[in-house]
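Written below as structure tokens is the structure these notes are about.
Left out: one protein chain. Kept in place: all the others.
Entry: chain A
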Amino acid sequence: MKKFGLTTTLVFTTMVVAACGGGGDSTATQDNDGNVVADNEAEVTDLGSEDAEIELSFWLFGATGYPELAAEYVEENPDVSITFQEIDMEDHHNNLFTALSAGSGAPDMAAIEVSEIDGYKNAQDRFVNLYEMGADEIEGDYLDWVWEIGTDVEGDFLFGIPTDIGPTVMFYRADIFEEAGLPSEPEEVEALIQTWDDYRDAAQTVLDETGVVMAPNAETVYNAKRDQAPEQYFNESDELILEQSEFVKQAYDDTAQMIEDGYIGDYGMWTPEWGAAMDEGSYATLLAPAWMQGVIKGNAPDQENWRIAALPEGAGNWGGSWITVPSQTEHAEEAYEFLKWLLAPEQQLKAFENMGLFPSAPSVYEMPEFAEYTDEYFGGQNTAEVFANAALEVEHIHKGAQYGEVNTEILEGLNNVYDGIESEEEWEDILSRVQQRISR
């Protein structure tokens, strides 16, 4: 009896402490396995009846609008209830990593962002192979390159089903182009800037005539060039090919050259100045993915001069997520059934209309609601079409678990070049820094 009292006290104290642990504004919630999940500003949505047989949990980040979409599914499937937990991207991935590493506490479904997914690919035992759930039947609904990101190198283990993607384009400021005496209508700009040489010529003109830089920072330019390369930092056996492969070096050299020519500014990504400059017009182009539309609208709500054109020499992908089913789940089949429904083309169209998530299922591009989509903010341009064309251009390139390590060092190197360090010297330094990192 006494012992029982003690235990209760202990449990109670632990819970109080755990609930306070996240700071003043934390909300403690319970996932379907009864684990206490304390998170800052986690938004939890419960769908379905409380006595549903199957209780699914779903961890998400960002504004997806999926809970609203899923309300329909739960209505049609009364035996299923779904609990959504939405938090910011970094916390989401930290929580997921911890739960997978610890071997308990993971949800039945979890989103993984493109930059994180390769890090999980050597941990197949932590996930359900969705091919075993019959996912090959829906493979044809999705763009090949998007689907391949969700599989292992051999292509026989499927980690996740694609949600949205981030095909890259060239956002540009029509007023700056006009002031520089260049054509400013999207079709004209696309005709003008077809290659990187054209881009450089335009940059020179813009710089001469208006004094404005062509691109905000080295990162966006390098990203665009890098993603056009047929191979990146690692080969499919995950060996570093940075020294042997000419493509990445070429992208680095070209970017360094543009820095030296003064075409590139120093507005670091996500800094307040970078955002403010979207309104002020301190740079003429922004090479960025579809989801950047929302960022631009947020930073420059009254600006009327942003337009969209295709990237010179081909698009890449920047962003997007895959929904995985961690192997800790007891309801893999039900989770898969739900995902099959949620990420089907019809629902992807709705996600696009609701939240602007760009579809990874190409059949959506032909649906009239999508194909005729125009955006007043971008001068009434048919933006969906530009992005759809970009999406169809992308090709899958193997990245590897330590892709991010290498990329960070190269971007740091480009900043050093901006600060005046000779680019060849910096490249040698990048190589040695990369060796240092990946040997850990």
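Keep this in mind: a contact is a pair of C-beta atoms (placed from the backbone, for glycine too) under 8 Å apart; a residue touches a chain by one contact, two chains touch by 3 or more; residues count from 1.
What we mean here is this: contacts and distances are computed from a predicted model.
Think of the chain that is not pictured: of "Methionine biosynthesis MetW", "NADH-quinone oxidoreductase", "Sugar ABC transporter permease" or "Protocatechuate 3,4-dioxygenase subunit alpha", UniProt labels it "Sugar ABC transporter permease". If you put the hidden chain back, the residue from A:113, A:266 or A:313 that touches it is A:266. Of A:120, A:145, A:196 or A:427, it is A:120 that touches the chain left out of the display. One chain of the complex is left out; on chain A, the residues touching it are 6, 9-10, 13-14, 17, 94, 97, 100-101, 119-120, 122-123, 126, 266-268, 271-273, 402, 404-405, 408, 412, 415-416, 419, 433, 436-437, 439-440.
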